[in-house]
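Sharing a structure, written as structure tokens. Questions coming.
Missing here: one protein chain of the complex. Every other protein chain is in place.
Here is chain A:
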Amino acid sequence: MSTDPRLARARQAAASATPPPPPPPATGVPDTTTQPIALDGANDAKDADVSPPESFKLRFCTVCASNNNRSMEGHLRLSAANYPVISFGTGSLVRLPGPSISQPNVYNFNTSSYETMYNELDSKDPRLYRANGILNMLERNKGIKWGPERFQDWKVGAPRIPKHESDQGSRGSEAGTVDVIITCEERCWDAVVDDLLNRGSPLNRPVHVFNVDIKDSHEEALVGGKAIVDLADNLNNAANAERVAHGSEGWNATSGLGRQSFDSRVPDILGEWQERWPQFPALWTLAWL
């Protein structure tokens, strides 16, 4: 049986990076009410908090047409780099290549899992789908999350905890909000920006929407995944640098928005990135969740 070597690597990375379990839920409701008294003393010490600035992480969202190849490669890479990440597709249906170009395998978003797709295609024609990489891809995806999600159906800000807790990259993305959306195709970028305009920004939260134009093939997705992580690293470093520059340290929690001038540095970062990755034409806008 052949397995995706990247999958193993990712699992390893994920396993090694698995954070210690969150504090036990013993701090229930009664605890929170008693907390103020217990914590009052802590307020005396306001400074000298030193913790690695890397602990601050931007939250990412990768988007492609079917939430299978490019966005999932990005999802895997970003989660392997310990970023909070979720992923979506913008198509009307999940379309996977079939025996011919006019016979794609079609699935519904949100209701079909990678597991069922894998099993179905494996029973249909294992040789074909092994040869064109579809089964390997689905096998990888199975290890990342349950199934493809549609961007247009994403309820922004709705907590993702109970349902998506086991997804890779779920740590930090529990609140269902993101700071950066990275699409993999101009069509998807258009769809995302259009959809955000339609939503009318109920959350009043700024979000940077990037497009990194990646061809829909396994090879390009691999390279594109690297490019996405590179972009994410640069963005995150900038955000961290701002936090440190503004005198704040000690922040090992997952959320936070303290990256004031970070926003204005985004065009610089993207410009530099584009010079490093000229094969992926990039696009950017600041939209609202």
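Everything that follows uses one rule, which is that contacts are C-beta pairs under 8 Å (C-beta built on N, C-alpha and C of every residue); 3 or more make two chains touch, one makes a residue touch a chain; residues count from 1.
To be clear about the criterion, contacts and distances are computed from a predicted model.
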item: Hidden subunit of the complex - UniProt protein name among "All trans-polyprenyl-diphosphate synthase PDSS1", "Symplekin/Pta1 N-terminal domain-containing protein", "Vps16 protein" or "Glycosyltransferase family 62 protein"; value: "Symplekin/Pta1 N-terminal domain-containing protein"
item: Full-complex contact with the absent chain, from A:Val106, A:Val223, A:Ala241 or A:Leu283; value: A:Leu283
item: Footprint left on chain A by the chain that the document does not show; value: 22-23, 25, 27-29, 31-33, 35-36, 39-51, 155-159, 161-162, 174-175, 177, 189-190, 193-194, 196-198, 200-206, 243, 246-264, 266-268, 270-272, 274-275, 282-289
